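These notes are about the structure you will find just below.
Apart from one protein chain that is not included, each protein chain of the complex appears where it belongs.
And now, chain A:
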Amino acid sequence: MLVMQQLTKKFRTDDVETHALRDFNLNVNEGDFIAVTGPSGSGKTTFLTIAGLLEDFDSGSYQLDGESVQGLNDKALSRLRNEKIGFIFQSFNLIADLNLFDNVDLPLRYRGFNAAERKRRIEQSLELVGLQHRLKHLPTQLSGGQQQRVAIARALAGEPRFLLADEPTGNLDSQMAQSVMALLEQINQRGTTIVMVTHDSELAKRASRNLVIRDGRASEQVVNQRAVSQFASA
């Protein structure tokens, strides 16, 4: 589903060149729940933004759902991102002056669904995260855990095949973190592939695969029997 081969990404300043990813290989299968861990600056977020088509890479190849993303223009990349990928961020990234309905509506607007279809999807995804009764509330009227649930509902509303989560529990207390993690597991069990960057080793253990990134290279630790990837480290 998501195949990266020999992927390289460098950041350059005036006199310093930093390898964020080097010879990065990964094969994500349908239904995987991959936890990505690693020390700060190891390239986790860079991997996630490249996987989410928000950043370009220097060399190597990347196929998303069988389609090479190399050379695609902005419109095509945006369409792919909209249809196939859902994002969850550490700081929720809800728009403060839009109510929950309008926040969840965001990706659907760019998808071109009609009003009835958008309403159905918004209500369905907010129901999934248990917030269907707070459609007209503003994000500031919710707790952190509830805000992250709204962000998850927004990511799910377009029914993407991949969910990319960057420290989704990083801003939550442990109880809320457990609750959000349980929700992600539930979503994964319904068939959505999840790639989650986290610093929390306990949460990482609950994923089917554990990917560790160090110095821009990936290595995998099999943590339970659900791991099915054909991982090949460079």
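Rule of thumb we're sticking to: a contact is a pair of C-beta atoms (placed from the backbone, for glycine too) under 8 Å apart; a residue touches a chain by one contact, two chains touch by 3 or more; residues count from 1.
Here is the rule we use: contacts and distances are computed from a predicted model.
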item: Hidden subunit of the complex - UniProt protein name among "ABC transporter permease", "Xanthine dehydrogenase molybdopterin binding subunit", "FAD-dependent oxidoreductase" or "FecR family protein"; value: "ABC transporter permease"
item: Touch criterion as defined above, residue of A:R22, A:R154 or A:R206 at the omitted chain; value: A:R154
item: Touching the absent chain when the full complex is considered, from A:R109, A:K136, A:R190 or A:R214; value: A:R109
item: Which of A:M1, A:L98 or A:V212 contacts the chain that the document leaves out; value: A:L98
item: Chain A residues that touch the omitted chain in the full complex; value: 45-46, 49, 52, 54-55, 74-75, 77-79, 81-83, 87, 89-91, 93, 95, 97-98, 106-107, 109-111, 154, 158, 166
